[in-house]
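Here the complex is missing one protein chain, while the rest keep their positions.
All chains are identified by letter, namely A and B, in their written order; residue positions are counted from 1 within each chain.
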Amino acid sequence: MQIRIIVNGRPVEREIEADMRLLDLLRDGLHLTGTKEGCGEGECGACTVLLDGQAVNSCLILAAQVDGKEILTVEGISKGNTLHPIQQAFVEEGAVQCGFCTPGFIVSTYALLKSNPAPSDQEITSALTGNLCRCTGYVKIVDAVHHAAKLMHQKEGRSRRAL
Amino acid sequence: MNEAETKHSNTKSQDLSLNSGMIGAAVPRPDAIDKVRGEARFVDDLVFSGMLHAAVIWSEFPHAKIRNIDLTAIMDDPRVVCTLTSEEVPGDNIVHVIYDDQPALAAGIVRYIGEPIALVAAEDRASARAAATRALIDYEEIPAVFDPEEALRPDAPLVAVPAAVEKGPNLFNSMRIRKGDIEQGFAAADVVVEGEYRFGYQEHAYLETQGAIAVPEEHGAMAIYGTMQCPFYVRSAVAQVLGLPLSKVRVVQTATGGAFGGKEDVPSLVSALAALLAWKTRRPVKLVYDREEDILTTSKRHPAVIRYRSGAKRDGRLTAIEVDFIYNAGAYQTLSSAVLWRALMSAAGPYRIPHVKVDGRMAATNTVPNGAFRGFGSPQMNFAHESQMDLLSDRLQIDRLEIRLRNALQIGDETATCQRLEESVGLTETLEQAGQTVDWENRLRKIEAFNADSHSRRRGLGISTVTYGVGLGGKAPFLDKAGAYMKLEADGSITIAVGTVEMGQGLTTALTQIAAEALSLSPERIHLAPVDSSRVPDSGPTVASRGTLMSGLAIIAAAEKLQERVSSAARDLDIPKEEIPSRLPEIARVFFMRNIDPAVEGWASGEPVDWDPESGLGNVYFVYSYATHIAQVEVDLVTGEVNVEEFVAVHDSGKIVNRRLAAGQVEGGIAQGLGYALMEEIPRQGGRLLTTGLTTYRIPTICDIPLRSEVSFVEAICSKGPFGAKGLGEVPLMAAHVAVSRAVVHALGRPITTYPFSPERVKKAVTMQKNSE
Partner (left out) sequence: MSGEKEFVQHLQHLKIGSIEDLLQQIGEPGARIICGGTDLLVKMRSGAISPERLLDISEIDALRAIEEKDGRIEIGAAVTESEILASELVTVCLPLLRTALVHLGSLQIRNRGTLGGNLVNASPAADSAVPLLLYNAELILQRAGSERSIPVEEFFRGPGQTALASGEFLRTVSIPIPREGFDPFFHKVGRRRALAIAIASLGALLWVEGGVVAEARLAAGSVAPTAIRLSRTENLLTGEKITPELIAQARELAAQEVSPITDIRASAGYRREVIGDLVERFLNEVVG
């Protein structure tokens, strides 16, 4: 079957089998390998992408289900070579170790900070429950989300002043 | 959350860091940039032209003869390219780890559920996996044994190949320690306490599953790309199954999504299987396990039973310990003998004990072979020795922190293996600092007050203190070596190749800092190349918290050689010494124009260690790390649920190379330890493991960890480590899980001796306590 979607701002048209998962379309079909498969059953969140702005597990969605919708993957977070403030914060706070879960965390954090620019600890942990990390113990990830919120706030302030 | 604090300890040893400020700095990880952008390439992200996908046909019985393998139906699908069984293995059908007992593909007999029997290669992954389900294996089941204690009974069915169990039926190995006179030790004791402690599995649950790609290269050579800790183990294993010389196998480590010991031995098997198909098809072959395969067929932390007796004087001083333990190895040796040895070395804990008798056995059973997991046989022992200390504290009415301080090893003391500690013992400082951080005595009073007021919730404070011998130690000193290759490029940048790997722990960053310090350069000028076995000599495994230590020393050795050449070129150019770093491009240009050799090699060999198997004594490790953790928990007496509220961790790992990374290692160890203590469990029914994914095997989420945790370091400098550093990686888990479980026991006032402390086990203890009141 034919689907048309928007991935990281670009329109994509593909002929797919109805049993293809969104995850496989992204990784194998579009070579967007930043989205990872950690468990295949919606538990670990390494495959998190945004579907029309909402964090979802791409391993539990058929590509056919997203026809006509908009997808954002980790590759679409930064513009060119400049890191997005969330990515910058994860680097600066030491929130990255092996890095396999990192893209999922970045995408989930992106969704969180868009709807809640200054989240509390509790709001952060509740938004990131569906992303498992086995290396960091999460402490620096929470730090990074707070730090990202500040960086984004500053950036917004700057661009507002520029206007 | 505080940034990790660092305190210099006043231990008697010199500070070797000279330094330009690079050592100890919180340099950001160079690999983090790729990772946050999703551009780091893990093995499943790589594609080679013409690449096939592999699937494995696994044994469905724990112990069975294979009467027939019928793979004809597999070939029905035109997308399937070939199958492969043990008969076609061109070299030895062996995956060598320590003993040659494990086949790559089962030949005539299977010994555990999940043992590989045959392989399929197909044009795509789904076809390969679908084809594998069409295999028809005709099994004849034979008696099996699953429990390690049952396996050691005389009438138990025999599991292993005879050569692997020379010490007795189903006995992979036994080892012992005899120090002093055990009878005299217990006779001198005023009190004796006893305990029996039981543990199930712990699964690594690295987020990236096992995987490898085998790529045929020119002249009959084979390249392996994969997620791994030990490229040189993989190289040996692949060379052996293919019948190739080591020089024709090249192993490249890809970005590795967590390992924790789980990628020490298993990648040898995964890579060998991929290599067999690549050899047969002459095409690249990718084999990536799904989560279910990874949980069911790969190594885990050993289930164990430990029986422990301790004797002490009225003032709390230990006089003797007697420890007897059995670990469940599973069906093949893999690393179990090495795990047994480290368990033995950990039995006494970080305490001064004059009379020691320890006996350890490693039993073969028809279950998945167990292997390395952060702590390597120690964590089980850590819970046992700390539980014993708490029992003594109760019996003698000596505070738990105090009794540990009274027995803590110090410089000049002898360990349980009669090794005199010459330097770098920060144990007492870790105890004192941890106690001060929580305000130990006041905290205990507050908890008592809370508990007196509360009907259905109770708080508890747990303390644990541990020691860890860094490096591989006296059992396998020949493995303790590392090489580094260093090249001054024509533009003044530096390329370094090492043979130990980054797997998330931060090795690349730490080694870059060490190189930067040794060369007085900024880290941006230094690039650590991906690990490729053809670039450096065999550098041993990246295990035992040895990566920073050994490769760091090799880098320092290389840097010294390069510095000599650079200095001499600088003299020719009249460049003063202090300007060398900034004018390195100029100097490098001279190297290039005048054909000066710009490449050097560094080599590090472990300090001499020894161990006598008869007595179990010796100078077994050249240096030890130490840690004390304190955890506060709240237990729901109605449900048995445990909430870890607060955590304090103090480590002595010598000089800390990068504080932020080190704190991250500790925090990660706390989470893994919390999981081991409270929630991680694999129920087993006969030879079948009952958790098949991360939905049923539960690891801690972001909601389960205390955000109020404090991590700090006392730095007892080690003269033999790079700039005074020792090892860190494994120690946090060892201390953390015990602090959590002992806190639960403190809250309940009643011991639990079986892991994990699930709500059900906790609730049972609550009920028993109620009934006894």
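The criterion applied here is as follows: contacts are C-beta pairs under 8 Å (C-beta built on N, C-alpha and C of every residue); 3 or more make two chains touch, one makes a residue touch a chain.
As the structure is a prediction and not an experimental result, all values here were calculated from the model.
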Only these shown chains touch the missing one, namely A, B
If the hidden chain were put back, which of B:310, B:415, B:533 or B:758 would touch it?
B:758
Touch assignment to the omitted chain, from B:184, B:410 or B:456, lands on B:456
May I ask which residue of B:58, B:186 or B:440 touches the chain that does not appear here?
B:58
Answer key for A:61, A:86 or A:113 versus the chain not shown reads A:61
Out of B:129, B:446 or B:487, only one touches the absent chain, namely B:129
Of the residues in subunit B, which ones touch the absent chain?
58, 60, 114, 126, 129-130, 133, 290, 292-293, 296-297, 455-456, 638-641, 643, 678-679, 683, 690-692, 695-696, 698, 700-704, 758-760, 763-764, 767
Subunit A residues that touch the omitted chain in the full complex:
1, 17-19, 21, 40-43, 45, 48, 51, 54-57, 59-62, 64-65, 67, 108, 125-127, 129-131
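In this section, only the chains that are shown with their structure count from here on.
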Which residues of subunit A touch subunit B once you look at their complex with the stated criterion?
27, 32-41, 43-44, 46, 73-75, 77-78, 83, 86-87, 90-92, 94, 96-103, 106, 121, 124-126, 128-129, 131-143
What part of subunit B is in contact with subunit A in the complex they form?
1, 26, 28-29, 31-42, 44-45, 204-209, 255-260, 290-291, 503-506, 660-661, 663-664, 666-672, 693-695, 699-703, 705, 707, 709
